[in-house]
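For this depiction, one protein chain was excluded, whereas all remaining protein chains were kept in their positions.
Chain nomenclature is as follows: A and B, assigned in order of appearance, with residue numbering initiated at 1 for each chain independently.
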Amino acid sequence: MTTDLTSTPRTDSAHLAFRNVCMAFGDRQVFDGLSFSFPPGRISVILGGSGSGKSTALRLIGGLIQPLSGTIIVDGNDITRLSERQMYRVRAKLGMLFQGGALLDWMSVYDNLAFPLRERRQLRGDAIAARVRETLVAVGLDGADDLLPSQLSGGMIKRAALARAIIMRPLILLCDEPFSGLDPISARRIEALLSEINQRFTITVVVVSHDIPSTMRMASQVLVLLPDGAVEGTPAELQAATDPRIASFLNPDLDAAALHEAGRVEALPSRAQTGTTW
Amino acid sequence: MVTPVHDLGAASVRFVEELGRLARFGANIAAAMLRPPLRIGRFVDELFKLGVLSLIIICLCGIAVGAVIGLQGYNTLIRFGAANSLGAVVGLSLIRELGPVLTALLVTGRAGSATTAEIGTMVVTEQLDGLRMMSVDPVHYVVTPKALAMIAVMPLLSTLFTLFGIFGGYVIGVRIMGLDAGTYMTSLEDAVDFENDVAGSLLKALVFGILVGLIATYRGYTTAPTSAGVAAATTSTVVIASVCILVFDYFITALWGV
Partner (left out) sequence: MRRSSTRDFIVGLFVLAGLAAVAYLSLGVGGVSYSGPKGLLLVAKFDEIGGLKKRAPVVISGVKVGEIADIALADDYRAKVTLTLDPKLKLPVDTTASIVTAGVLGDRYVSLQPGGDDHLLAPGDQIEFVESAVILERMLGKLIHNTDVGGSKDNPSAKEKATAE
C-alpha cells in the first residue's frame, strides 16, 4: 500500500516499477503490496531504516531474489516471469554497486574492471584497455590498476566497484548503501560521482540509503519505506508532507512536540502510532 | 514421548531434501562442464591450488605411513619366517586401502576445507551475487573448475602417496632391517595385480575425488551469509566428506573385490 505524493501522472511503459509486490522471508513479511515507479534517466533513492527491506527491494530489481507475488518491470520487461538464463540478458542492461564492493578478491583492479568486458567478448584487447583506463579516470582511480582489493581503502573499493558497475554502460545503475562505512569526504566524493555518472552517461540511478541529507540533495524521486507502508514523492513533496510519519522520519532530531510547534504536523501522534523504532 | 519421534521424522525429511539439493547441485556442475567457455585457465589454477600445494603433505605422510607399515609388517612377518613378503604387505595395504583412503582424508582436510572457505567467503562478501549481476553463472565460473580439479587430482595424488609409501616401506625393510632389495620388489610385483588391485585403487580415488569435490563446493555455495557461516561450513565439509569417504570405501571394496 503506497501513498503517492507525486502530481505527475504515471505512464504505462515504465522504466523501473514495482506493482503490488509482496515479499517475505519465512515468517517475516517485508513488503505487502508495494508499488512504485522510478523515472528514467534520474537518480531515485530508496530510504528506510534498518530492516525496512531497502536492500531487498534492490535485489528484487536485480532479479537475485524472487517476490512472492506482484510484477517487477525493468526496462519494460516483467522480470518475475523470466528464468535465470533469461535474466542474464536483462542484467546486461544493469550495473550493481554492492555494499561491500564485491570485487573479485584475487584479481587486480584492472582485471576486475576488464572482467565484464572480457566475458561479453564484444571488445578486443586494446579497446578493453582503453575503456578500463577511461573508466578509472572517471572515478579518480587512475594509477590503481595493479592493486588488489585488499590493498584499497574503503572509499577506493567503492569507487572501483562503481567503475566496474558502469563499465558496460548499463541503462540502470543500482547502488546498495554507497555511502556506508565512509568518512564524510569520501561519501561526498561518491555522491558527486553518482551525480556526474547520471548526467554524463544518462544512466538511471537507484540508490538505497539511510542518509537523508545526501538523498535530499541528489534525488529526483524518493521512496520512503516505513514499517506500515511506503511513501513516494520528490524531495520537495516529502519535505512539505504533513504526514507525521514522514516528518518524524525526515527530522529524527526533532521530537513530535517540536514538529507540531513548527507547524510541520497536523496533529500530535499518539503513543501507539509512534511505537516504531528506527 | 511423541516429540523425539516427530523430530526424528522431521530430521529425516530434511536429510533427504538436502541430498536432493546436493544431487541437483551436482547435476548443475555436470551441465556447466559441457557449456563453453571452457575456463581452462581457472581449471589449471585450481589444479595448482589443490594438487601441487598438497604434494608436500602427501609426500611426507606417504613415506611415514609406508614406513609404519614396513615396521609393523616386519615385526609380525618375522615371527612366521615370512619377512620376504614385506614388499607385498606394504604394497597391497597401500594400493588397496591406505593409498586412496588416506590421500582422500588428507586432501579433504587441506584442499577440501580451503575450497569451502573460499567459496563461502565469496558468498558472504557478495562476490557470487556480483558475478550473477555481470551475467556470469557462479557455478560455471567458480564451482565447476574447483570440482573438476578435485576429481582430476585425487587419483594422481593417491598414486603418488602409494609410491611414496612403498618407498617408505623400502627404507625400513631394506635399509634398516636388512632385507634384500630385490626380494622386496619382487614380492611386491608378484602380489600386485592390475585388475584386482591397481584398478580398484584408481576407481576408489576417482570416487573419493567426486565426493570431496561435490561436498566441498556444495557446503561453500550454501554457506549461511553470516560471519560464523564460513567456519561452520568448513567444519561440516571435513566431517561429512570424511564419513562419506570411509563408508564408500567399504562399499567399493565389497563390490570390487572377490
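Assume contacts are C-beta pairs under 8 Å (C-beta built on N, C-alpha and C of every residue); 3 or more make two chains touch, one makes a residue touch a chain.
Quick caveat: nothing in here was measured; it's all calculated off a predicted structure.
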| item | value |
| --- | --- |
| Per the touch definition above, residue among B:V13, B:A31 or B:L55 touching the missing chain | B:L55 |
| Given B:A32, B:I95, B:A111 or B:L148, the one touching the chain that is not displayed | B:I95 |
| From B:L86, B:A114 or B:V192, residue that would touch the chain that is not displayed | B:V192 |
| Residues from chain B at the interface with the omitted partner, ascending | 41, 44-45, 47-48, 51-52, 55, 80-82, 91, 95, 153, 155-157, 159-160, 162-163, 188-190, 192-199, 201-202 |
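Simple rule for what comes next: only the chains that are shown with their structure count from here on.
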| item | value |
| --- | --- |
| Residues of chain B defined as touching chain A within the complex | 121, 125-127, 129-137 |
| Complex contact set, residues of chain A against chain B | 59, 62, 64, 88-89, 91-92, 94-96, 98-100, 102-105, 115-116, 119-120, 168 |
